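Every protein chain but one is kept in place in this view of the complex.
Chain nomenclature is as follows: A, B and C, assigned in order of appearance, with residue numbering initiated at 1 for each chain independently.
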Amino acid sequence: MTTVSRRQFCIGGIALAAAAPLAMSLPAAAQQLKGGTLRVAVLSELANYDPQQLSTVNFHVIKNLYDSLIEYTPEGKPEPSLATEWTIAPDKTSVSVKLRDGVAFHSGTPFKADSVLATLQKGADPKRGKNVFSTMSIVKDWSAPDDRTVVINFKAPVPERQILDLLQFLIPIEAKGIDTVETVPAGTGPFTLVSRAVGQGLRLKANPNYWREKQPIVQDLVFTVFSEDAAASAALESGAVDIIYNGSSRSAARLKSAGYQVFSGPGKLVQVFRINSTRGPFRNKSYRQAFNHLMDRAGILRVGYAGMGEVVAQPWAPASPAFDASYTKAYAYDLDKAKALLAASGLSAAEMKDWKMLVNGSDEASVQISQIVQASLGKVGIPIELDIRQGAEFVSALLGGDFAAVFGAVGNVQKFPSRVTTNSIYRTSQNPILKDPHPHPTYVAAIAKVDGASGGAAEVKASYDNLNKVLVEEAFAIPTNSYEVGLIVASDKVAGVTLEIDNLFVARTIGFK
Amino acid sequence: MAARRDAMSAMLGSTLQVLRRLSARRSTSLSFAFLLLVALAAVFADVLPLDPLTQNLADSLMPPSSSAWFGTDELGRDILARVVYGARTSLVTAFGAVVIAALIGVPIGLVAGFFGDWRDSVLMRCIDVLLALPNILFAMALIAVLGRSQAAALVAVGIAGIPNFARIARAQVMALRQLDFVTAVRSFGGGSSYIMFRTILPNALSPLVVQAIVLASIAILLEAALAFLGVGVPPPTPSWGEMLRTGKSYLHEAPTYAVLPGLVLTLTILSFDTIGRALTALLDRHDTGVPERRGR
Amino acid sequence: MTSYLLRRLLHMLPVLFLASFAIFAMIYAVPGGPVAVLVGENASPEEIAATIARYGLDRPMLIQYFDWLGQAVRGDFGLSLHSRQPVLALIGERLPATLQLAVAAILVALLVGIPVAVGSAVRPNSWLDRLLSGWSALALGVPTFWLGILLILLFAVELRWLPSASRYVPFWESPVDALRSLILPALTLGIYVSGIFARFLRASLIGEAKQDYVRTARAKGLPESRVVGLHIMRNALLPFVTIVGLMMANFIGGAVVTEAVFTYPGLGRLVIQAISTRDYPLIQGCIMVILVGYMLVNLIIDLLYAWIDPRIEYH
Partner (left out) sequence: MTALDPAAIVEELPRPLLQVRDLSVRFPARGEGKALKAVDRVSFDIGPGQTLGLVGQSGSGKSTTGRAILQLQKAHSGSVRLLGEELTTMSATRLRQMRRHMQFVLQNPYSSLHPRMTIGQILREPLLVHRSVPPARLQERVAELLDLVSLDPGMMQRYPHEFSGGQRQRVVIARALAVNPDFIVCDEPVSALDVRTQAQIVTLLQSLQERLGLSYLFIAHDLAIVREVAHRVAVMFRGRIVEMGSAAQVYDSPAHPYTRVLLDAVPVPDPVRQRERLRRAPPDLHFLEGDGGGCVHGTDHASSNTAEWHEVAAGHGVSCRYWPSR
């Protein structure tokens, strides 16, 4: 790996401030790791192989079947991957990307600009673009001056970090396989698909023509789907699997104390108490603001997530550029402050309790932390009921905005701050919960200011501070804590675990001691 | 009215007699005592110095101690308090479910058995469907429709119990409808429903009451199973099955969390079952539900 | 005999029809529906509409039902809305796991239940009978999920002999691994079923022992073991086997709960998951498979009658 970087790694433009050693996350012993069959327990059935539908249901395969244009280190520094260099125009309205030579898709087709163009095409298509579509909204057009170069033009000047996020999010799909990518993987990744047994798992094997040298280390990669945490833990303890990916914090904590290795990546989620500010008492700003102080964040973190994470009052993980620890102190759990704000709201007791809290019954942590909030509300004289729904019923209520208040996690909390707008409660337009026109124009303006802050560090910082202030004032979403997603619990026989910025599972560096 | 009072006192008399016979065995008298305890707990839960809802997050998952005899749960609530209030959930659900099952099942069985024509075929075919479906799956599907609530659990468990009552009522009617006193009522002009409900039903009561007791144990079990699968009475309402569900995830940290509520649940089910079986045995020996043959 | 078989199979149809329709109508009434699950959290309204149209979920309920029925009779249960795999394939993946658990549980039940029944029926109301009957009451009354938890606590958490959650390992692939995974769930379900076996077999045995022919056999001086083994057992099996058939639904229900306790990847968990995701075709398919299984078992039991009791003729 180090050799690769020395020979091919060229720093492009101003994008890379420092060339971080690529194998930074690899221990020194990595070279001595042995191959074999790596058995991984996952907790969700694979939904599809489409990297543009990236979600927890395919987190475990995407980085093993595909490579993205660039990668981030766990600290958020960009690194070359399929793109060897990238140059952002000084006016920040375009980026030019150089593609790596000598890479082939699993089918044998050489990797060239056509596949990147096809990938961009798919991402910009409202029907096929899926998760990438909203990120593509800044893109005007694109072109390929030659086989090894792609140029992407933007509609307006775009902050640097947002451009890098886009490149990191772009995962080239083989042009001719793009229509069947949901069911047939078409990538350049370190592993190729061998077989899949629906509901049980899938088997991959090492890609013999992989462009990163000496990777992957293991010859076979087997994923087994476990429907419950307890089952996966039992399998790890009985030696039936080597790694659990994306298990619960609680069992990870228990396994850690039993001597297993636990790795948590930087890509946390933030649990957010979402408030439908178009309904009932929640139309009252002062009433909403009381909820900033009604969250027993420490208790929620301990009971719901075994203490693995941080209490936060803003939707950012500590790695986020907008993270500001002072808010956590200023908006700590404080029933007296909450009572004062409730009194200031001028609402009657009957008005205050005229709602139900929606709860995801399929998620044990949600049930518990909802009860904690319910108890806090009870203490300030607002007795409310829980409306517990399972599976599909919950999801449709959550997405349709058919709730008064609900806990739901928010991702992308370590990236460019406006990326939180991909999440339904934080959307600035076509918000399915708050609807149009957006009831909190100051928030919409604050996001626009962040997006438009393409100037110096001071302007950027000011825009972040403004956003943070607006978020607690409008109080339509009350973050409580960050928590681990994509936790890796491994037996002591394995080593070489690489952490990924989004906590995707990267198997290519893992081997046996 | 006076007659009704007489009937009541006669019934009370025979009930006492049955109770006396039942308590002759140690297993049944123990069962009685335990059920009495559970029922008292359910009724007087509010009077006891127990609080099932107040959380104390700092003291979560504590082992049994003098301040919390059964320990505390993951939110620091007193498990004993939740077990006591859970008795209320269980008994209310069981009682309501048995009432629903009886109100629907008994008329179905009476009509099917009394007329014995196409009505019998149609009704019994429906009962067959209910019998063939595992009641836990049926109840889950029904709760999915009704939304998760105590009422939904009660209705789902009740409907699952319909076949039990329908089959027993039907068998009783078929045995009783040809008897002379039924013919007598028919001959002086009693209509079908009068005969079914006023003449036959009172004579079929004993096996139906026994069935109700047996069904109560099934209903408590089913309610707990639904809660265990996460579709029962919604939290924070205390429910034994829900406690087992949550407790199961804390087996390593707090083994008593799942074990103690489960023990109370099991003893309750066993007590109902023991009494139900003792009554069945008594019924087989002393009272078959048809009039005595004395004098012949 | 053939015509009897045919008629019995025909009798299954109305029940299947009624049940499938009832389930279909019931699930249709559920709020939420499968669309949200299909399109994911960040779907646009257009995408939702397109998905609804693609799966034909906007058509009237009756049309959807008869469409489904038409395909189902041709053996096509459609695709799961969630995983877009054929329903039958999904069921086929889980069925072997459930069958393996069922066979193991029934073995446990027979090994425990028959000795208990015989032991208590030999001298009704003796101390032995009371002890053994108490045991079957316990087996039936202890909720399977609590028993499962106790077993996990003892064998997995405390002693660490066995895994606390079970995987499905086909027995013929690795008998040792399969057994390690099966022991606890099979014990849990098997003990419950042994309660059913013991209680009803005891009743049949005692009922049969009162018959005249038994007295005759004893009077002839046949050894007690032969009387019980040959005469009583053979005839007691008849009513017993019927009841076992009728208890099939309980057995399946017990299996669903047992699978949940041990997170065992069987049919029961598939149904629960299907109900929670509102995967209509999958729910329908699973329920049909369970119903057909129930009825086939009862049919086989009726056929077994002929084998056990040659006096029975088929009309």
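As a working rule, a residue touches a chain if its C-beta (ideal position, glycine included) is under 8 Å from a C-beta of that chain, and two chains touch if they have at least 3 such contacts.
In this text, all values refer to a predicted model and were calculated from it rather than measured experimentally.
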| item | value |
| --- | --- |
| Visible contact partners (per top-of-document touch definition) of the missing chain | B |
| Hidden-chain contact residue, picked from the options B:203, B:217, B:246 or B:274 | B:203 |
| Among B:40, B:122, B:146 or B:185, the residue in touch with the chain that has been omitted | B:185 |
| Residue numbers in subunit B that touch the chain omitted from display | 3, 6-7, 10, 179-181, 183-191, 194, 199, 202-203, 291-296 |
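Just so we're on the same page, only the chains that are shown with their structure count from here on.
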| item | value |
| --- | --- |
| Pair of chains joined by more contacts [C-beta pairs], B-C or A-B | B-C |
| Between subunit C and subunit A, distance of the C-alpha-averaged centres to the nearest whole Å | 42 |
| Averaged-CA centre spacing for the pair subunit C and subunit B, given as whole angstrom | 23 |
| Where subunit B touches two or more other chains at once, by residue number | 144, 147, 248, 252 |
| Sequence positions of subunit C contacting 2 or more other chains | 30-31, 164, 275-276, 278 |
| Complex contact set, residues of subunit B against subunit A | 53-55, 57, 60, 74-75, 144, 147-148, 230-231, 234-236, 246, 248-249, 252-253 |
| Residue numbers on subunit A that touch subunit B, as the complex places them | 230, 250, 254, 296, 299, 302-303, 361-362, 364, 367-368, 371-372, 374-375, 378, 386-390, 393 |
| Sites on subunit C touched by subunit B in the complex | 14-15, 18-19, 22-23, 26-27, 29-31, 134, 137-138, 140-143, 145-146, 149-150, 152-153, 157, 164, 246, 249-250, 252-253, 256-257, 260-261, 271-272, 275-276, 278, 283, 287, 290-291, 294-295 |
